[in-house]
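What follows is a short report on a single structure.
One protein chain is absent from this view; the other protein chains keep their places.
Letters A and B mark the chains in the order given here, with residues in each chain numbered from 1 onward.
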Amino acid sequence: MKTVYEKSPGLTDVPMHYCPGCTHGIIHKLVAESLAELGVLGRTVAVAPVGCAVFAYDYFNCDAQEAAHGRAPAVATGIKRVHPDNIVFTYQGDGDLASIGMAEIVHAAMRGENITVVFVNNAIYGMTGGQMAPTTLVGQPTTTSPLGRNRLGQGAPLRICEMLATIDATAYIARVSVHSIPRLNVAKRAIKKAFQLQVENKGFSLVEVLSTCPTNWGLSPVDSLRWVEQNMIPAYPLGVYKDIEGGT
Amino acid sequence: MARKLMKGNEAIAAAAINAGCRHFFGYPITPQNEIPEYMSRELPKVGGVYLQAESEVAAINMVYGAAGAGARVLTSSSSPGISLMQEGISYIAGAELPCVLVNIMRAGPGLGGVQPAQADYFQATRGGGHGDYHVVVLAPANLQEAADLTQLAFDLADKYRNPVMVLADGMIGQLMEPVELSPYHPAAGLPPKDWATTGTAQSGGRRRIINSLYLYPDQLEQHIRAIFAKYAEIERTEVRYELHQCDDAEVVIVAYGTTSRIARSAIEKCRRLGLRVGLLRPITLYPFPFAAFPPVIERAKMFLVVEMSMGQMLDDVKIAVAGRKPISFYGRTGGIVPTPEEVVKQVQALLGGPGA
Partner (left out) sequence: MTEARIIVAGFGGQGILMIGKLLAHAGMMEGKQVTWLPSYGPEMRGGTANCNVIISDDLIGAPIVSEATCVIAMNLPSLDRFESSVQAGGWLLLNSSLIPRSPARHDVQTLAIPVNELAQQQGSQRVANVVMLGVYLAVSQAVQKASLIAAIEDVLGPGKRHLLEINLRALDAGIAFATKVQV
């Protein structure tokens, strides 16, 4: 029989716990495929966050460390500085990276730490039940902004890629989305490139992936994908924000 | 190696490198800055890594990552910075990683002051962060001991896969004394770090996961019980203390670190006055040397606890003495180091007269 599709060797057989329609699973697959295709799985160490992806250490078929909330870039720094030949990446959500872990991500970028960051932005705290994130859109209702995020007093979304791209020591910063097949292909190329740059010791790389949260957004999976396209992308424009190799 | 006049902070740093420490992550804070300064100067010479983190929060999490990757790793700070590290220390204990922490204590609470204090005893010996765990705590009283205990700390950390803290104060950190670093040999029988995350290519495909998350209570309880089985062994085998002139002592002073030196000077003065005073000096604060007390309780009339705090180790002495003899307390705090003369006065008051 001819094999037409198989699971990436970069993923374990553990069933994922993600909600129906959540795109974490797709993003895991893109990361796993990239590591497998680059032939670095056996020397990769993943750093899992606190948040929906907390069990990432069970899903990626490589060594892993589970970090405290927001501290994944610091943990990754410790690992990388001990074994510079290991490929080290963090997989973090928007509460983890853009709120409690802001100092750690900014300073890992500032040092040009030779790690890769997969930043999953779904504009909400998923794991804890749909509270407001720093990336929540203005007007978006959450359990802690029931009337919608109010710019006065609750502020406006933080744009991580735009901010980190101003830091000289970064190598590659891109924002992608997985709401459609063409976009998914672009996302895969960006993630693989980010890891490729780490393999080449080019320094800090981060790919922000716009993601869904049907459960906490209160939308169907299909409507969630549409919501990404119609509401998130205008607030978070896709593209390459920094590429030391000059590509876009 | 010959005796060398060193600052306490430098002796600790030099001993760490001597013990094979090649990774240091930290953040500047007085009065321990000579440790990161020494490490930034000396670690690169031996192929090691010094990294100044953006905060103590980041530093301790870098320690977590490096320890999980199998390195002998050190961080140092002083009281407010150690408070910031407590989250990470809890994770390190929960994930059973070895590392060495140095706290050169200054006075608190809050920003407090930069002068010597011993007011972090509770934080150090009770765990410090959230959850059921302990940090092994070693309290040097002189610089040779600071160097020796730092080397021991790395062995204990590796042996028990648990954080070990060297707890000193600003006076020990800033003091200079002769120190001799002897050639270091790791303790026999240290377990291999086959749990370290170095990539599955090096483990025959077996995935190594560093983690402290156990969402099922029965699994978490089992995990904590396993950790506490280690603590039981530590409490059995790693207790260290010193008895000084306790054989005939009517008053036994209990003091550690800097205050034990003050007590030693006070005892000498008391003895010249004909007052029979001795010293019980805990060297390990966790595990506390409860076992040292029973024979001393038999002979002593009373105990005097001296600390640079409002009375923290005092609680452990109360547990140890268990009401069998009276306990008095003399503490200075806020950065004031008590003088031997003050301690002598306390003893005289306890014994009801200026001398025998």
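In the analysis below, a residue touches a chain if its C-beta (ideal position, glycine included) is under 8 Å from a C-beta of that chain, and two chains touch if they have at least 3 such contacts.
In this text, all values refer to a predicted model and were calculated from it rather than measured experimentally.
Engineer: Where does the absent chain make contact, in terms of the chains shown?
Structural biologist: B
Engineer: From the list B:17, B:234 or B:337, pick the residue that touches the absent chain.
Structural biologist: B:337
Engineer: Out of B:44, B:131 or B:178, which is the one that touches the chain we can't see?
Structural biologist: Of all options in B:44, B:131 or B:178, contact with the hidden chain holds for B:178.
Engineer: Pick from B:262, B:277 or B:292: which residue touches the chain that isn't shown?
Structural biologist: B:262
Engineer: For review purposes, identify every residue of subunit B that touches the missing chain, sorted by number.
Structural biologist: 3, 5, 30-31, 113-115, 170-171, 174-178, 261-266, 268, 337, 339-341
Everything below uses one rule, namely that only the chains that are shown with their structure count from here on.
Engineer: Using Cα averages as centroids, what's the distance between subunit A and subunit B in whole Å?
Structural biologist: 40
Engineer: Quick check: in the complex, which residue numbers of subunit B touch subunit A?
Structural biologist: 23, 25, 49, 51, 53-55, 57-59, 61-71, 73, 87-88, 91, 95, 197-203, 205, 207-213
Engineer: Considering the complex alone, what residue numbers of subunit A touch subunit B?
Structural biologist: Counting only subunit A, the residues touching subunit B are 12, 41-45, 47, 54, 57-58, 61-68, 71, 74-83, 86, 103-104, 106-107, 110.
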